[in-house]
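Yeah, one chain of the complex is gone here, protein chain that is, but the others are all in their spots.
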Amino acid sequence: MVKRFAGWLMSTPATLLVLLLLLVPVAATIAATFGDARGPFAPYADFFGSAFRRAVLWRTIEIATITTLIALFVGFLTAFVVSRAPGRLKSILIIAAVFPLLTGVVVRSFAWLIILGKNGILNNFLLWLGVTDKPFAMLYTEGSVIVAMVYLFVPLMILTLVGVLEGIPDDLLQAASSLGATPAATFRQVVFPLAVPGLIVGAVLVFTGSFTSYATPQLLGGERQMVMGTLLYQRAMVAFDWQGASAVAAIMVVVTVSVVLGMTRIARRLNPMSS
Amino acid sequence: MTQPLTIERLSAHYGKVQVLEDFSLKIEAGELVSLLGASGCGKTTTLRLIAGFLEPTGGTIRLGDQDLTRLPAHRRNIGLVFQNYALFPHLTVAENVGFGLKQRGAAVPERAARVAAMLERVELTDLGDRLPAALSGGQRQRVALARALVIEPPLLMFDEPLSNLDAKLRVGMRAEIRQMQRANGTTSVFVTHDQEEAFSISDRVAIMQAGRIMQFDTPETLYSRPANAFVARFVGFENLIEMRVLARKGDLVEAEAMGGARLTLSQVEFGAIPDAFVLGARPEGLMVVGPDAPGIPATLGLRSYLGRAYQYLCDSAVGPLTAQGLLGAAQEVGSAARLQPVAAQCCILAPEA
Partner (left out) sequence: MKQPLHPALIAFAVVVFFFLVAPLVIILGAAVSDTTFLTFPPKGFSTRWFVKIFEMAAFRRTIVTSLEIAFLATGLALLFGLPAAYALNRYRVQLPSWLSTVFVLPILVPEIVLGFSLLKSVAVGVDMPVFATLVAGHTLIVLPYAVRVISASLSSFDFSMEEAAISLGSPPIKTFFTIVLPNVRSAVIAAFILAFITSINDVSVSLFLTGPGVSTLPIQILAHVEQFFDPVIASVSVLLMVLTVGVMAVVELTLGLTFLAK
């Protein structure tokens, strides 16, 4: 008798935790946006009625997209090198990728404050080179946010893809070359197509991560480069406009969930192993 | 089209371990040669060196007039059939077969025609659109074969291609590979650890051990006239008995084994016998006879039933021996008997240094 419920008995506490602390509160946040005194869609009308907030949404999507594309390119090539590296070197490279990943977002973003600041390393270097005679304003631009985001997410992409690339048997690469494929052709026609599912997983992780980030755009973009995350905080904790904040939250959930579901669908269609 | 493969003084290392030393082998045009040996004997290393996946530390590999030794793998033009087939999982059967043609820049219509013709040859015409995951083991094997053949390589190589198939399929595929190779007359190298497979498929077999060729000959010669004790044991001469000649009378030779057992052997039956030699005998080459008949005295041990005969583990003055006896005369454990060599199942070897 106990046996029949044992599985439930053990999984229910954790399920309840997620239900009570996640599903109920998040559902309440989203539900609140439809319970506005002024009508069910008023907070959304406010959001999309404001040119500033529309720009924030657009900027966030832009930053996340650019970050994802750069991370895909950089991560894929680097992961390929790592996956083909000899044993010992490979472990060292993986450690070099894991370490930044385990270092906090705040710390890693802060590093770019030192690098990109008006008296930062990069400006000092450019002055010393004589490229310019007065420092560039690099902080608080979209570019500075993107650079830091790429820095944030490249290790994640590398680690995701190393796993995928290592799963490609050496035999396949040898088969390709025995059939006359040059290394470049092997990469294009065998390695890349087989890595597509991994690239999609990586893209989803990086896009959702950068779309919903807070600390990096806050430190490197400030008020001038407001994104959805910083907007949510500003609405909730500075303006105390909880309805407005809830609308921002709801839009973030919708975008995130649709990207995840959409990409999973694409992944299923592109999966080389399914007919 | 078809060309001889010449390997001269090849050596190779994995790190500091030398896996191939001073290895030479010449395979005639159109010949199918097997490299046979246990794992770690260097057969796969040899194949990978020929394919260009490993770089030799010395020696040359030539195919016809062309020196392959330093040529990158993708320019060697060798058809390779892998142990686990190595089919591209993201490409259809037809795309897999057409992969090599595509690399050679063949036009799409030509490619399609040649792929279709090849699929017909391996009887996979209807499966051209399937992905490898949807095929059975035997079908994958055919795709791998078709993919290697369609580029019409001057050299075909097989890396234990049948080891992942079940026994029945294996025998069928063996015949197919042989027929296909005969029809094309392509020089071929076949790597395997299965003696029956190597012997049934090859023109000649190189038996390898520890990075060296122990004997390179036709299967018939290897089977009946092994050149040394290693090959003899490998082809089933389980009993190796060291002997020396005491006297010669015409064709007859009287020889003595360690422990004093004496045998009279006919050189007409056994071939020329040197003064010191090793008598190799398969279990069926040592016949259990009565204790009063001539032969090696032995005490019979464990008896097992083989269907056509009984096999006995025996104790003798020359050490443990395996012999066979007639079904009609089952002997009990512990009984005394003599073991008589049967020339057709024996061989004469020079003693090892």
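Letters A and B mark the chains in the order given here, with residues in each chain numbered from 1 onward.
As a convention for this text, a contact is a pair of C-beta atoms (placed from the backbone, for glycine too) under 8 Å apart; a residue touches a chain by one contact, two chains touch by 3 or more.
Nothing here was measured: the structure is a model prediction, and the numbers come from that model.
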Option touching the unshown chain, where A:45, A:121, A:137 or A:239 are the choices: A:121
Options A:28, A:55, A:137 or A:239, residue touching the unrepresented chain: A:28
Interface with the unshown chain - residue positions in chain A: 4, 6-11, 13-15, 17-19, 21-26, 28-29, 32, 74, 77-78, 80-82, 84, 90-91, 93-100, 102-108, 110-115, 117, 119, 121, 151, 154-155, 159, 162-163, 170, 173, 177, 183, 186, 208, 211-215, 218-219, 229, 232-233, 236-237, 242, 245-246, 249, 252-253, 256-257, 260
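Note that only the chains that are shown with their structure count from here on.
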Residues of chain A that touch chain B when the two form their complex: 169, 171-172, 174-183, 185-186, 189-190, 193-194, 272-273, 275
Of chain B, residues touching chain A in the complex: 51-53, 72-80, 82-84, 86-91, 99-100, 102-104, 130-131, 133-134, 147-148, 151
